[in-house]
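Supplied in C-alpha cells, the structure appears directly below.
Complex shown without one protein chain; remaining protein chains in place.
Just so it is clear, A, B and C label the chains in written order, and each chain counts residues from 1 on its own.
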Amino acid sequence: MNAENKKQAPAWCPGCGDFAILAALNKALAASGIDRKRLVLVSGIGQAAKLPHYTDANVFNGLHGRALPAATGIKIANHSLDVIITSGDGDMYGEGGNHFLHAIRRNIGVKAFVHNNQVYGLTKGQASPTSDIGFVTKIQTHGVVSVPVNPLALAVVEDCSFVARSCVAFPEHLEKMMVEAIKSKGFALLDILQNCVTFNKVNTFKWYKDRCKELPADYNPRDRENALRTSMKWGDEIPIGVIYRSDRKSFEEMTPALAAGPLAERYGK
Amino acid sequence: MNAENKKQAPAWCPGCGDFAILAALNKALAASGIDRKRLVLVSGIGQAAKLPHYTDANVFNGLHGRALPAATGIKIANHSLDVIITSGDGDMYGEGGNHFLHAIRRNIGVKAFVHNNQVYGLTKGQASPTSDIGFVTKIQTHGVVSVPVNPLALAVVEDCSFVARSCVAFPEHLEKMMVEAIKSKGFALLDILQNCVTFNKVNTFKWYKDRCKELPADYNPRDRENALRTSMKWGDEIPIGVIYRSDRKSFEEMTPALAAGPLAERYGK
Amino acid sequence: MDTNIRITGEAGQGVQTIGGLLADSFAALGLNVYATQSYMSRIRGGVNSYDIRISDAPLYSAREEADLLVALNRESLDSNLAAVSSAGKAVFDGADGGDSVVSLDMTGAAKEAGGSARMVNSVAAGVVFAALGYKPDRLFDALTNQFKKLGEEAIAKNHACVGKGIEIAGQLKGAVKAPEPGKAPLGEVVSGSEAIGLSAAVAGVKVVSSYPMTPSTGVFTHLAYLADKYGIVVEQAEDEIAAINLVCGATFAGVPAMTTTSGGGFALMAEGISLSGMLELPAVVFLSQRPGPATSQPTRTAQQDLHFAAFAGHGEFARAIYAPGTIAQAYDLMRKAFETAHKFQSPAILMADQFITDLQQNIAALSAAPNPIDRLIIENHAADYVRYAVTDSGISPRAIPGGGAFVVLDSDEHTPDGHLTEDLDERVMQQDKRMRKEEGMIAEVLAPEIYPLPAAEVFLCWGSSYGPCREAVDILRARGRDVCLAHFPQVWPIDPAKALAALGGRKVTAVEGNCNAQFALLLRMAGALGEFGAITRYDGLPFTAEYIVRRAQK
Partner (left out) sequence: MDTNIRITGEAGQGVQTIGGLLADSFAALGLNVYATQSYMSRIRGGVNSYDIRISDAPLYSAREEADLLVALNRESLDSNLAAVSSAGKAVFDGADGGDSVVSLDMTGAAKEAGGSARMVNSVAAGVVFAALGYKPDRLFDALTNQFKKLGEEAIAKNHACVGKGIEIAGQLKGAVKAPEPGKAPLGEVVSGSEAIGLSAAVAGVKVVSSYPMTPSTGVFTHLAYLADKYGIVVEQAEDEIAAINLVCGATFAGVPAMTTTSGGGFALMAEGISLSGMLELPAVVFLSQRPGPATSQPTRTAQQDLHFAAFAGHGEFARAIYAPGTIAQAYDLMRKAFETAHKFQSPAILMADQFITDLQQNIAALSAAPNPIDRLIIENHAADYVRYAVTDSGISPRAIPGGGAFVVLDSDEHTPDGHLTEDLDERVMQQDKRMRKEEGMIAEVLAPEIYPLPAAEVFLCWGSSYGPCREAVDILRARGRDVCLAHFPQVWPIDPAKALAALGGRKVTAVEGNCNAQFALLLRMAGALGEFGAITRYDGLPFTAEYIVRRAQK
C-alpha cells in the first residue's frame, strides 16, 4: 500500500507550511518503520487538522479542541497502536487548553504535533493563543494585547516526557524531531512553527527561517532548569530541537489493567 | 453594615481550613479599606466556593470551574468594582484549567484566591489536579499517578502580574498576601494551602505547617528565573510569600473602550 | 404489614452507617427492605435522614411517615417529629427530647459499653431491633461482617453496644409493630448505583472516564471499586468534555466505554454526544438527574432533563434513552444501553436520578459473572473496507483500527470511506443513512409496562416514578378507582404505535418529577397523546405513593 493518499488533494493554500509538515510526517513514519495499519492520526478541526486525510492511516478527525482526549481514549483502549495528533495551535492551546494541561500530567504515550502558525487559519485569521503581541486582525483591531501562551515552557513545568520545537523552514530537522518524538516514551509535544501565507503576514516563512536556531550539540535536555530557560526564549533567536526530556513512567506502564495487553485485543477473551 | 453575614452559618466541617481563609479575608478586606458595596466575590462550585455566602459582598456564585470568565465579564462591565474570586483547586485548575491559562494572559484585574486542599471536597474526596502522587481515593484506588499541576510555576511562565502562595496555618501571612494581591494591578493568583480534615488525611494542617517557609526578606519577586525556580519547590520545604511580580499593563489599561470609565456606569449616558 | 424506620442526624454523625447496618440486618432476617436517603450538599452539619422501610410483602415506594424515628441531634428531631405516624415512636439521643419523645442517652450508653462515641451507631441499631421486637442475631452477624477487617476487639465492642442498646430500650421494647420476618426471598441489599456499575462491568465496559458529579458519582465509584476485578481502566477526566471525547476515542479503538455524569456535566458533553452521532460511535452515558437549572439542589432528585437529553447536541441523529423503574431494571437497562449503542453505533443514555441511584433494596442476586456484549465488530476486513457503507438499515459494518484496512472517521460530512467531503449528494446519503438507524431503533423500542391491567385511567410514568406510582395505583384501586399505570422504561426514541396501544382512548395523567410533564409532551410531539393531566413534583424529593394519591384525589 502506498504511503500517500490518492483520493484527497490537500485543501491548503499553495505555499502553506502544512505541506512541509505532511511531507516530513510521511518521511518520519517511513524512517520510524511504522506500520500504517497500526497508526492512528488524530486531529481536531482547523487547516492543520485536515492533515490526516492526506496520507494513509487510521483517522479520528474529531471536534475542534478535542484531539487530546480522543487520542487518550484510543491509546487506553489499544496501547499497541501508534497514536499521533496533528492539529493546530488554536485547537491544542485555545479550545483544547485544558486537555493540554492535563494530558501532559497523565503522560500517556500520545505524540502531539502542533502546527503552530500563530493564527486561526480555517476561520480566516483571528488571533490564536500563540499570536504575538501587537498582531492585528479583524477581531483584534488594535492588535493582540494578551501575552502569548508558551506551550513549551508550560510542558517543561509539567515535566512532560518529551518537549521539542521545529519549523517548516527546516524540513530535515522537522523530520528528525518527529522521529525522536515517535521514539520517545509517554507524552510528546512537538510544536512546529508553520507559516500561514494567507492570514499571518508577520510570522512568515522567512521570519521563522531567520530566527530559528538549532540547539547546540552538547545541549542537555535532561537539565530541567536550563530547559525552562531555553523554552522561554522567543524573538530574535528561537531555539529549535529537543528542549526537554523526562524519564517519567508512561500512563500505560502505570496502569495495572493494561499490563496483560491491549484492552481492545483482549476483549471477550 | 457589619462585615460578617448573619444569615448563613458556614456549612464547612469543624476544623476545615476554609474558616481561616474566611477570617483572613474579612481582615484583609478591612485592612485594604474595601467598600463592601463595591466588592464582588465570585466563585464556582465546591466547599471553597461557598465562602461568598458567609460574608458581606455582592456575590456571583456561578458554575463549577467558571469563576474566572464570570469574574472577567464583571470586571469588564464595571472595572471600578473590586472583583475577588474565592474557589477551590478543582474548580480553578481542573474544570476551570483553560480559563486559568488564558485569564493570566489577559491580565485583567481580578484577584483569584484558590483554596488548595489538594482534593475534591464537596464531591467527597476524589483527587484534584494538585493531589500528590500516590494519594489514594475511592477513584484513584491505586493512588494518583499524574504529576500534580503546579499553578504557581504555570503563572510565572505566563508572566502573571502577581503570584503568591500562603497557607491557612499562617493566618497573618495569609492576610498579608491577600492585602498584597488586592493592592496589585492586573491579574493576581494567590494559592492558599488549606487542610481538608475530612478527605485529605495526608496533607494535614500539621503537614502544611511543618513545611511552609516564608521567603527571605531579600527575595526579589521581579527576578523571573529565580521565581520560576522558587515556584517549582515542593516537598519538605514549601515556600510561601509573593513569588513573582510583573509590571505588565492590565487589560483595563489596554482596552480603549474602558478609558472613559466603567461601562455599566456610563450606560445610556 | 410494613414499618418505616427513619434515622436522622447531621452529616458526619453516622446516619448512613446505622441505616446501612439496619438494612443489611433486616434483609438477613428475610424482610423486604426498601431504603432511601435524603441528604444535603455538605459534608458536616445540616439534616440528613435514612429511611428503611420493611415489609413482609414486596415494596415499591418510600413512606412519608416514620413508625420509628431515631434522631441523633436536636435539629433533626425537630424537623422530623411531625412525620412520626400516630402509633409511631420517636427516639432522641440525649436527655431532653421533649414530650412524646423517648430520650435515651445512646452516646453515653456506647461509652458505658466500653465503646467510643462513634459506636452510638451500634447502640441505636440495638434500640431499633428492640423496639421492633426482633431478635438481634442478624444484627450481630451484620456487625461481625462489617468489622471483620478491624478485628475481634472492634466486633466485641460493637456487639456490646448493641446489647446496651437493647437494654436501655426499656419500655420501648416491642412497642413498634413490625412485619413478620422470613417472608422475603433472601438476597443482599444492593443500591441502584451498585446495580448499574455491576451491570456495566459485566457487560464488558473497559474504559470509564468521568468527572465527579453528584448523584452520578456512586456509579463512577463503584466501577473504580470493580476495576481490578473486571480489568477496567477508570480514569478521572479533567472535565466532562474530556470524558465524553475520551469515551468516543476508546469506542473507536474497539472497547465498550462509558462516562457518568449529571445535568451540568451532561450539558458540557452535548457537543461530544453530537460527535458520537456523527462518527457513529457507541458512546454510552450514564446520566443521573438532580434538579436544575444550573447547580440547584445537588443532592436531590428530579426528572427534569428528559427534553434536554432527547435533543442534546446540534444536528439531527439517532440516540436511545433508557430510564429504569427498579434496581433490577437498572441492571438490565444498563446492559441494554451498551447493546443498543453497539447495534446502532449510536450514543445511548441510561437516565436515572438521585432517588434510584441511592435507593437500596434486597432483590434476587444480580449476576456478577463477566458476560461481555457482542461489540459487533467485523474482523479481517478487506483492503477496500469503508467505514460508512450506505445500507438499508443505515448500519454500516464496523471495523476497528489495527485490522486489514484503514478505519477513517471524520466529524465533517464524509464519503463512505470516512474522508471529508464537500459533495452535497454525499451529504444527503450519509445523513439519510444515519437517520435510518432511528427507524431501526424505533422498531426495537421497549414497550411500556401496564400495571396491573388496562384501566379507564392511566398514570403515565417513566424512570424512577415507577415504584411510587405502582403503590399509588394499588391504593387507589383498593379504594375502587379504575386506574392503572403505564411505565416507559425507554423514553427515546418514541414508537407512537406502542404508546397509543397503552394510552389510546384512556384518561391519561402524567406523573413526572418535573414542571412541564416532559415525557407526556414528547408523546404528544410524536402524535401519540392528546390532552392529559399531570401530577408533578419538583421540590427535590422523590415521589411517594401518598403524594400521588393525595394529588390524584384532589
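FYI, a contact is a pair of C-beta atoms (placed from the backbone, for glycine too) under 8 Å apart; a residue touches a chain by one contact, two chains touch by 3 or more.
Since we're looking at a predicted model, the values are computed, not measured.
Peer 1: Among the options B:Ala48, B:Ala71 or B:Leu154, which residue touches the chain absent from this view?
Peer 2: Selected residue, touching the omitted chain: B:Ala71.
Peer 1: Just one of A:Gly17, A:Pro52, A:Gly65 or A:Gly109 touches the chain that is missing; which is it?
Peer 2: Residue touching the absent chain, from the options given: A:Gly65.
Peer 1: Of the residues C:Ile43, C:Ala178, C:Ala195 or C:Leu275, which one touches the chain left out of the display?
Peer 2: Answering carefully, the residue with contact to the hidden chain is C:Leu275.
Peer 1: Considering the whole complex, which of C:Phe26, C:Phe92, C:Phe266 or C:Phe488 touches the chain not shown?
Peer 2: Counting the whole complex, the residue in contact with the absent chain is C:Phe266.
Peer 1: For subunit C, which positions touch the chain that isn't shown here?
Peer 2: Residues 40-41, 46, 241, 262-264, 266-268, 270-271, 274-275, 277-279, 291-298, 300, 302, 304-305, 307-308, 310-317, 410-413, 422, 424-425, 427-428, 431, 434-435, 514-516, 521-522, 524-525, 527, 530-531, 538-541 of subunit C touch the chain absent from view.
Peer 1: Touching the hidden chain in the full complex, which residues of subunit A are there? Just list them.
Peer 2: 9, 11-14, 45, 47, 62-65, 94-95, 97, 120-124, 126-127, 129, 138-141, 198-199
Peer 1: Footprint of the hidden chain on subunit B, which residues?
Peer 2: Per the touch rule, subunit B residues meeting the hidden chain are 1, 7-8, 36-38, 40, 42, 45, 50, 52-53, 56-63, 66, 68-78, 80-81, 98-99, 101-102, 106, 255-258, 260, 263-268.
As a convention for this text, only the chains that are shown with their structure count from here on.
Peer 1: Just curious, how far off is subunit C from subunit A if you go by their C-alpha centres, in Å?
Peer 2: Each chain reduced to its C-alpha mean, subunit A and subunit C end up 42 Å apart.
Peer 1: With chain centres defined as C-alpha means, what is the inter-centre distance between subunit B and subunit C in Å?
Peer 2: Computed value for the inter-centroid distance: 36 Å.
Peer 1: Can you give the whole-Å distance between the Cα centres of subunit A and subunit B?
Peer 2: Measuring from centre to centre gives 32 Å for this pair.
Peer 1: What parts of subunit B, by residue number, touch at least two of the other chains?
Peer 2: Residues 97, 129 of subunit B touch two or more partner chains.
Peer 1: At least two other chains touched by the same residue of subunit C: list those residues.
Peer 2: 227-228, 238-239
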